[in-house]
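All protein chains but one are shown in place.
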Amino acid sequence: MTRWLPQAYLSLVYLALYIPIAVLVVFSFNDGRTGYRWGGFSLRWYEALFNNSAMMQALWNSLWLAVSAATLSTLIGSLTALALHRYRFRGKRALRGMLFVVMMSPEIVLAISLLALFLLVGIELGYVSLLLAHVTFCLPFVVITVMARLSGFDDRLPEAARDLGATDFIMTRTVLLPVIMPALLAGWLLGFTLSLDDVVVSTFVSGPGYEILPLRIYSMVRVGLKPEVNALGTLLLVFSLLMLLMSQWILARSKR
Amino acid sequence: MTQKTLLSLRNLGKSFSGKNVLDSLDLDIGDGEFITLLGPSGCGKTTLLRLLAGFEIPDSGNIELAGSDITHLPPEQRPLNTVFQNYALFPHMSVYDNVAYGLKMEKRPKEEIRQRVDDVLAMVQLGDFAGRKPHQLSGGQQQRVAIARAVIKRPKLLLLDEPLSALDFKLRRTMQIELKRLQRELGITFVFVTHDQEEALSMSDRVVVLMNGQIQQKGTPREIYERPANLFTARFVGETNLFPGTLEQVGDQQITVNVSGYRRSMPCPRFPVSNGQSVHVLLRPEDIRVLEPDADHGFPGKVVERNYKGSTLDSVIHLEDGTEVLASEFFDEEDPTFDYQLGEPVRVSWVDGWEWLLPKEPDAVDETQAADV
Partner (left out) sequence: MMKHRRRMFRGLRQPFRTGVLVLVWGWLLALVLVPNLLVIAASFLTRDPGTFISLPVTLENYRSLMDPLYLEVFLHSLYMASVTTLVCLLIGYPFAWALSRVGKERQLLLIFLLIVPFWTNSLVRTYALKLLMATNGLINNGLMALGVIDEPMRMLYTEGAVIVGLVYLLLPFMILPLYSVFDDLRQELLLASHDLGAGRFSTFIHVVVPLTLPGILAGVMLVLLPAMGLFFVPDILGGSRNLLVGNVIKNQFLDARDWPFGAAAAILLTLAMALLLFTHRLSQRRLGEGGDL
């Protein structure tokens, strides 16, 4: 079998994946108005972006939502993972199945079902409804990340700690937490990104009082091309890349 | 060798990224032989097997099977089959489909396939398991399926790549006997790869000892064990005590060897000898005799370890010059003084004519490699 053919094929697909992103980044520095033709280097779209107060407000809203959704889902998700790992209880299979279904079901179905619930119960569409929705779809991903870590965890470590005289509290602090901490961080970062990226669910459960970034972008890009979006997209790309590198670094370091 | 040659390898060489794995290797294998390739990991035995199967193409030399050159034939066209190390059973197929696979590829009629699969499954005593999936079988049963799958096409040659290494000790013994029986019944030539010297000795008609891509020795198990061609073979196959000796009084038939001051006369070795030459005197643990401290010959020493092995008593004896000697003795019911105390002084000697001489060789054999098996 020729060796270069698979290599060439891999390269081709990566090229196709990255060309649009590269174009986006390059044109965010374009001085031209049209967004199609190169008109020299400029930071004007970044300037326009930072001067767009509605956009900035949406950005802060989104970040705050992502931070709180990631934190809450990591808290609930890691406790759930612990319970699934160490306890035998009735309905364990059902719980796993339910989380699996949440992960697999089409986002739009989750979206409309939550919309129906919020309107029925009378929860105003805004920060709270968004938070509840985001935590719900982040939850299974956090559970999986932490469970994967726990499954590689030697069950005898806590026993060893107790054998050496540690109390439960000290054992949890000195053995359990350090072991699952990388998974908690990775789960948090995943939740953060999922929340920041979500369009489908947010479209349904957000209200006029709390505008978030993806929806702002959505309304901008539906009609025509907006060079500010290039600038924003570039910033988000750099930001995600940093987050991803961080989570990979945390996971890799903890494997040593 | 009286049989006609089935497989002959000439000047076979293979290297991976500049490292020679096989080095101009020559070997003839007779029709119907059970031949074992024995060596530590990394000695080239697996590469040799892959060259035979057609999974690799040699850099030089050629492979001839029953008179025709198969060196560059793809694996699917070679009239030989392989039993893989971890069986490589197709997990998505039943036992029946696994075994029938080769015949289906030959596009045999359905009825013939059914008949032959039934026969071969009966032969490996798995007639009742045809409908099972591989993961529903025990290790030993999977092993039998792998063998059945490989022999159903009646290959001229069966390659077995450490087929027993995944089984536990007892099952391994059973399968060794089973494999011998199958080989006799089928009359197929077996090329068996292993790093387990006991397995090699007990199963084969002939053993080929490999090291660093070169054949160290080929011969019957008995030749390999009793008359090793060099230090590597001696150390790799079985336990060995090595004594440095110097030749004195070289005669036509007999020579006298001085082993640290203790003189023994023995028949001439096969290699040319001269007075004053340094040699190794090889003694297997069962050649050693442990004598009372007041015996009139033997090296003085004391017992530092004793292990009761059921049928034998193994002891380690520390000689006065610091050498350690391993002795393995059968029980003598008549002798009440047979057992030793630790620290007890004894003398060590050996049965006349059971020693084996090798010329002194620079200790070039990489011991770490030999030891990591």
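As written, the chains take the letters A and B, and residue 1 is the first residue of each chain.
Methods note: contacts are C-beta pairs under 8 Å (C-beta built on N, C-alpha and C of every residue); 3 or more make two chains touch, one makes a residue touch a chain.
Since the model is a prediction, treat every value here as computed from it, not as a measurement.
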*asked:* So one chain is hidden, and I want to know which residue out of A:Phe41, A:Trp60 or A:Phe100 touches that hidden chain in the complete assembly.
replied: A:Phe100
*Which one touches the absent chain: B:Met105, B:Val304 or B:Leu342?*
B:Met105
*If the missing chain were put back, which residues of chain A would it touch?*
6-7, 9-10, 13-14, 17-21, 23-24, 27, 34-37, 76, 79-80, 82-83, 86-89, 91, 95-110, 112-117, 119-120, 132-133, 135-136, 139-140, 144, 155-156, 158-159, 162, 167-169, 171-172, 176, 193, 196-197, 199-200, 203-204, 214, 217-218, 221-222, 225, 229-230, 232-233, 236-237, 240-241, 243-244, 248
*Positions on chain B contacted by the hidden chain, ascending*: 53-55, 74-77, 81-82, 84-86, 88-92, 101-102, 105-106, 133-136, 149-150, 153
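Convention: only the chains that are shown with their structure count from here on.
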*asked:* Nearest whole angstrom, what separates the Cα centre of chain A from the Cα centre of chain B?
replied: 58
